[in-house]
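This report concerns only the one structure given below.
All protein chains but one are shown at their positions in the complex.
And now, subunit A:
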Amino acid sequence: MSLTHQDVARIAQLSRIAVTEAEIEAVGAQLNNIFGLIEKMQAVNTDGIEPMAHPQDVSLRLREDVVTETNHRDAYQAVAPLVEKGLFLVPKVIE
């Protein structure tokens, strides 16, 4: 498989990472090399093999539906780029 410039632009967009026209060639070449490495998996027969998500195959624990967190809003917002009146500020999303 070989990624086109269009593919690379699409992947960058999915990743929410700005990639300039000047970078796209080099980024594409490196991604193609990495996918060349990854493609070696496809030659392996994995029919009937159960996928492994956790080495001990444990499933997620359940807990009582009670409040366990206390309010840390001020501490957590102290490290935010832009806040006002307890709200995180972002550019206008809805017209």
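What we mean here is this: a residue touches a chain if its C-beta (ideal position, glycine included) is under 8 Å from a C-beta of that chain, and two chains touch if they have at least 3 such contacts; residues count from 1.
The rule is short, and it goes like this: contacts and distances are computed from a predicted model.
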From the options "Electron transfer flavoprotein subunit alpha/FixB family protein", "CO/xanthine dehydrogenase FAD-binding subunit", "Glutamyl-tRNA(Gln) amidotransferase subunit A" or "Spore germination protein", the chain left out of the display has the UniProt protein name "Glutamyl-tRNA(Gln) amidotransferase subunit A"
If you put the missing chain back, which residues of subunit A would it touch?
8, 11-19, 27, 30-31, 33-42, 44, 46, 49-56, 58, 60-61, 63, 72, 75-76, 78-82, 88, 90-93
